[in-house]
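Only a single protein chain was left out; the remaining protein chains are all shown in position.
Moving on, here comes chain A:
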Amino acid sequence: MSSPIAFDEIFGNGGDQPRAEFAALGAWLEETPDKELDRRQKAAEAAFRQLGITFAVYGDEDSSERIIPFDIVPRIFTGAEWSRLKEGLVQRVEAINHFLADIYGERRILADGVVPQELVLANPQFRGFLAGQKPPHGIFAHICGIDLVRTGPDDFWVLEDNARTPSGVSYMLENREAMLRLCPEIFHRFNVCPVDRYPDQLRDTLRSVAPRGRGSEPVCVLLTPGHFNSAFYEHSFLADSMGIELVEPADLEVDDDIVWMRTIDGRVRVDVIYRRIDDDYIDPLFFRPDSLLGVPGLIAAYLAGNIALVNAPGTGIADDKAIYSYMPEIVKYYSGGEAKLPNVETFRCRETGALQYTLDNLEKLVVKLVDGSGGYGMLVGPTATKAQIEDFRAALKAEPHRYIAQPTLALSTVPTLTEQGIAPRHVDFRPFVLSGADGVHIVPGGLTRVALQEGSLVVNSSQGGGTKDSLILSDTPGQFQSQGPAGQTQRQG
C-alpha cells in the first residue's frame, strides 16, 4: 500500500534537495556510487554472518539461520528531534511503571474510572496472583522498546509499547559498529551521539534493582531459553557486553526460595535475572506446566523477594492492545500533563460512536483484534476485498468489544539502497528505554526497521524487512581525534 505523499525524512515532502540539516548526507549519497554502497552493504552482511548475528526462521529447514538484511544508508535525527522524542519516551515509560504498580497495588486508576475495571482485571495478561506484590525497588518494566512511526516533520506517533522482553537492541549496536567501519566518512561529516554505552547502562540498571541487603556486588545473569532461540545471538551479545553470565534454565536451581546457578566452583547465589523468556514459560510450577523451558520455583523465589526479575512478571498487561488505546489517559493520569508522544488515533469499537465510525469507514481503516498479534485477525481496509470487509463488518457488529480500528498511516520514508538505486522506503523506529532504581535512561539511538519492498508498510523481519543504523546528531563537538601515525617499525641495520 503505497502513499504518494509520504514524508521523506531526508528530502522532506517530495523535493529532490535534502533538508538543510542533512545536506551532507545528500552530498554523500550523490558522490558515493551505488556500486560502492552495494559493496559496503555486502561487506557488512558478510561480517554479520561471520559473527553469527542470525535469527532462526521457524519452519524454514534449509536456511535455519538467516541474517536480517542491513541497509547501508543511515537514518538521521537532529538533536532537537531526539530531545523531543526523549521527553515523550521518559514520560510514557514512567507512566507505564506507575500504571503497573497501581493495578497490582491500590488500583486507584480503576477506582477513578479512567480505565474500565474489567478491561484490566479480566485481561488474560493480568496476573491476579501478583496483586499486592511489589517488585524490588517498585519497578516493573525495566526495559521497554517503544515502537514509533512518523508521518511528518513534527509528527511522531507511538504504534506499540513493548513492555515484556523487547528485542532488537543488538542490531542498534552492531549496525553502528558496521557503519563506523565501512562508512567512517559519515561520522566525520556528522557529529553522531555514540550508542555503545547501552550495555553499561543496562548493567547499571540490573544492579540497581537487586533486592535490598544483597550487598554492593549483586550477581546478575541473563536467562536465555537456549541457543535454538531466534534471538539467541542478542542474548549472548548482551551478556558478553555486560560481563555477566548467560544462563539456561538448566543452569539454575531454586532451593528454599533462593536461586542458585551451578558453576565449576559449586553453587553461586543469583540476585537479578534479566530474563528473555516469556512469563508463560518461565516457571512450570506457576504458568504452563507443559513448559520444558522454565526454572521450577523461580516465581516462588520472586514472590519471596529474594530475586529481581527484569522485566517483572505481569508487565504484559501494559502493552496489551486494549490498554494501549487508553495510554493517553494513563499518561495524563500519572504525569498530570498531556502525553508528549501521541498514540495513533484509535477507535475502540466497544464505544458506540467509534463503532459507527469504524463501520462507516472500513475501507480506510486498519481493524485489529485486541488480543491478536503478528497481523493475525487484522483487516487492512485499503487493500482488502469487498468480501473481507463484509466479513469484518459482521464480526464487528457481533463482538464490537474485541476490536479496535486505526487510520492507515502514511509512514515516513528514508532513502534506501535498492536494486534500482537509491529509493524511498517506509520505516519505523524502536528506541530502548531503561528504568532502574537510579532513574530512566535512554541511549541516543534505536532500531530502525525498513520495509524493503517498494510501497510496503510491513517492516517485520519475517516479511522482508531490514534494518538501518539510526544516527542521532549531537550538539556538542565530535568524538573523533587523531592519535597520530600508527605502527612502530623495526630499525634497519
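Here, contacts are C-beta pairs under 8 Å (C-beta built on N, C-alpha and C of every residue); 3 or more make two chains touch, one makes a residue touch a chain; residues count from 1.
Just so it is clear, contacts and distances are computed from a predicted model.
Enquirer: Not counting the visible chains, the remaining one has a UniProt entry; which protein name from "Oligopeptide transport system permease AppC", "Alpha-E domain-containing protein", "CU044_5270 family protein" or "Ubiquinone biosynthesis protein UbiV" does it give?
Expert: "Alpha-E domain-containing protein"
Enquirer: Which is it among A:E87, A:D155 or A:D240 that touches the chain not included here?
Expert: Per the contact definition at the top, the residue touching the missing chain is A:D240.
Enquirer: Can you tell me which of A:N13, A:Q117 or A:T263 touches the chain that was removed from the display?
Expert: For the chain that is not drawn, the touching residue is A:T263.
Enquirer: Going by the contact rule already stated, which one of A:E21, A:E248, A:E329 or A:E351 would touch the omitted chain in the full complex?
Expert: A:E248
Enquirer: Touching the hidden chain in the full complex, which residues of chain A are there? Just list them.
Expert: 49-52, 226-227, 232-233, 236-237, 239-240, 245-248, 250-251, 261-265
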